[in-house]
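For this view, one protein chain was removed and the others were kept in their places.
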Amino acid sequence: MPVKIISFGPVKDIMGDQQFEVKDVADTDQLIQVLHHQYPALAQTPYIIAVDKDIISGNTLLNGDQVVALLPPYSGG
Amino acid sequence: MPVKIISFGPVKDIMGDQQFEVKDVADTDQLIQVLHHQYPALAQTPYIIAVDKDIISGNTLLNGDQVVALLPPYSGG
Amino acid sequence: MKNIFKQGAISAAFIAESIEKHKSKMNIGGHSIFLGQVRADKINDKEVMAIEYSAYEDMALEKMHLIREGIFEKYELTCLHVYHSLGQVKAGEISLFVFASSVHRKAAIDACEEIVERIKSELPVWGKEIFDNQSYQWKENSK
Partner (left out) sequence: MKNIFKQGAISAAFIAESIEKHKSKMNIGGHSIFLGQVRADKINDKEVMAIEYSAYEDMALEKMHLIREGIFEKYELTCLHVYHSLGQVKAGEISLFVFASSVHRKAAIDACEEIVERIKSELPVWGKEIFDNQSYQWKENSK
């Protein structure tokens, strides 16, 4: 099952505006590896990860159909 | 030299709306005695005293031409 | 000396105008505003309909000037405005408007809070709570 990837702020500058899907990743660590390979600049930018709007604090299983968001440091207000 | 007396809030309710002058008082303690004699209800109401807009903390000499204000607890805002 | 007193309630339109004026101050990052609103408190079955404010104006303005100076020394403010009603202000209407602005939010927020406390405890102003049956009592500020 594919997971949907969305990104914001400076991370979106790196990954581009389009939403896209990644197939065949078992967990977030594996997903990050795939993304860093595709977008080397990601390694230089700080971000945290939310799976279905919940911020994760460690490697998290992806059983598909989830939305994974890459969130750089917030700067609202 | 006479001193001018002004009052506010609940103290004004007791002393009435008019400003008035008191003659022949040497200091604030003496003035208070005169006022309490004239307005016995004053003894039951809390207030502090300002001489020429400065709050006094003890008996203060009155050399005339001053404005003595009787200030009940503030309740602005 | 700046006059802080306004006859009657402080209108939302006046507050909006004050906010609007700060558009041109482009170094401001945060505004902290406090508004005091007259409550229709029920006291012994009578309801407060309005508060009538009076003040020892000369002394209050001098005192406010000193408070301003102290606040500007303590906090890095861009500007500071204070307005207090005199005369009748109906329940639901605004009688105090404190408006502090600064480059970074913390100064404005802390200054605004301190000014409100100092206004309540240091300005010779009195509020007379007028009940719906026309009787009244003198307001007492809670700490």
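Think of it as A, B and C in the order they're written, each chain with its own count starting at 1.
Operating definition for what follows: a residue touches a chain if its C-beta (ideal position, glycine included) is under 8 Å from a C-beta of that chain, and two chains touch if they have at least 3 such contacts.
In this text, all values refer to a predicted model and were calculated from it rather than measured experimentally.
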Full-assembly contacts of the left-out chain, visible side only, are chains A, C
Touching the absent chain: which residues on subunit C qualify? 12-13, 15-17, 19-20, 22-37, 39-40, 91-94, 101, 103-105, 109, 112-113, 116, 142
Where subunit A meets the chain that is not shown, the residues are 6, 8-10, 50, 53, 69, 71-77
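Quick note on the criterion: only the chains that are shown with their structure count from here on.
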Can you check how far apart subunit A and subunit C are, centre to centre, with Cα atoms defining each centre and the answer in Å? 49
Provide the C-alpha centroid distance between subunit B and subunit C, rounded to the nearest whole angstrom. 27
Could you pull out the residues of subunit A that touch at least 2 other chains? none
Where subunit C touches two or more other chains, by residue: none
